[in-house]
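Excluded from the complex is one protein chain; the other protein chains are retained at their positions.
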C-alpha cells in the first residue's frame, strides 16, 4: 500500500475495503481523504461577484442587499463607520474567469448566503453561503463559513459540507479581494480546495 | 478485512485499531465512516413544522417570526415580491409522523435556527439550524446548513456536526416540502442520513 500512496499522492482510505460492494444501480463513489495540506483531492478557482443594491437605480443588476443597518458601535468611531452589524443577503454570480457572464451565458455557480460586518475599528466581515452548481460540469452544492479578515491579503474559509457532485466534501476556500468599485461591487477570487471527497 | 466489509456493508475504519483501549468508565463509542453514499450509518425520517407568526392572532401557536423585512430588491420585481432578505428565526416542532403533537406529547425534536429568502426572481431560501433532541430515544443535537432551492422537488442540506448521541456526526438531510397552508405554515419532510457516526 505504500507503493500505491507514493504513486497517487492521495491516500484512497477505503478503496481497497470497498471493492466489489457496489451493484449496477448503486452509487459507486468512494471516499478519498488527502494525506497532506499540499495535496487536495479537488481544486477549482472561482470568482464571486457581489453587486450590492444601492437603494436607487440598480435593482436590475444587483444581487445583494443589506437587511440590517450598521449599529451605533460603528458610526461612533469613524466618520462613515465600519458598517458594524450591517448584514447583507446575496445570490451572487460565480464565474470561472474574472468577467461577468455576457448575454445568456450561464454562470459557473451562484453563491447564496449572507455576510455581515463585525468590527468597530476597521472593515472586517463574516461569511456563510452555499456555492450552488447547476451546470454541465457540476450539479450540487458546497457549504462554506468563516471569518473574512479583510486586513489580510488572503484569508481562509472552511468548506464544511457538500451535496450532489460534492457529496460530503470538506476543504478550504482561500479568498482574495480581486477588484472593488466603490461601495457597490466587489469580486473575490476563491481558490477552492477539497481535502475530503467522494470520487 | 474484505470479508468484514462485505458482510457489514459499513466500513469500521478504526474498530480493529481501537479494540481494547476503552476502560470501564470510558466512552466506548468508536468512529464509523460509510463506504458509499448508498449506505448511511444512520437514517431518520423527520418532519419539521414551521408556524410563522402572522403579526395578529397566532402568538400561542407560532414558532417562527420574521426579524428583518424583505428588501426593495424583492418588491420591485413581483407584485408581492419574493421576500428577498426576509430572515426568520424559528424554534420549530419536529415530529416522526406528519401530525403535530397532541396535548402533552413531546415532539421528536426541536429545530432551532433561521432561514432567509435570497432570490429576486423566485422563492428560494437558505437554512441553518440545530435539531435538538431531548427524548427517551435521543439526547443531543445535529447541526445543519445549506441552500433550500425551492424550485427543486428535493434539495440536500449538509449535516456538518453533532453532539451528545450524535457526537461528531456528519451527513445529508434531503428535504421536501410536504405541506403548506398559505403564508404561515409549511411542513418539510427531512430524510436525515448520517455517513460519519460514533457508535
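Assorted remarks:
First chain written, first letter: the chains are A and B, and each begins at residue 1.
Operating definition for what follows: a contact is a pair of C-beta atoms (placed from the backbone, for glycine too) under 8 Å apart; a residue touches a chain by one contact, two chains touch by 3 or more.
Everything numeric here is computed off the predicted structure, so don't read it as measured data.
Touching the chain that is not shown, out of A:73, A:100 or A:199: A:73 (per the contact rule at the top). Interface with the hidden chain, as seen from chain A, comprises residues 1-2, 5-6, 9, 11, 13, 33-38, 68-69, 71-73, 76-77, 84-87, 116-120, 124, 126, 128, 145-147, 149, 156-160, 170-172, 195.
Residues of chain B that touch the chain left out of the display are 13-14, 16-22, 26-31, 53, 55, 59, 62-63, 65-68, 87, 89-91, 112-114, 128-130, 132, 140-141, 143, 145, 160-164, 167-168, 198.
We take it that only the chains that are shown with their structure count from here on.
Inter-chain centre distance (chain A to chain B, centres taken as mean C-alpha positions): 22 Å.
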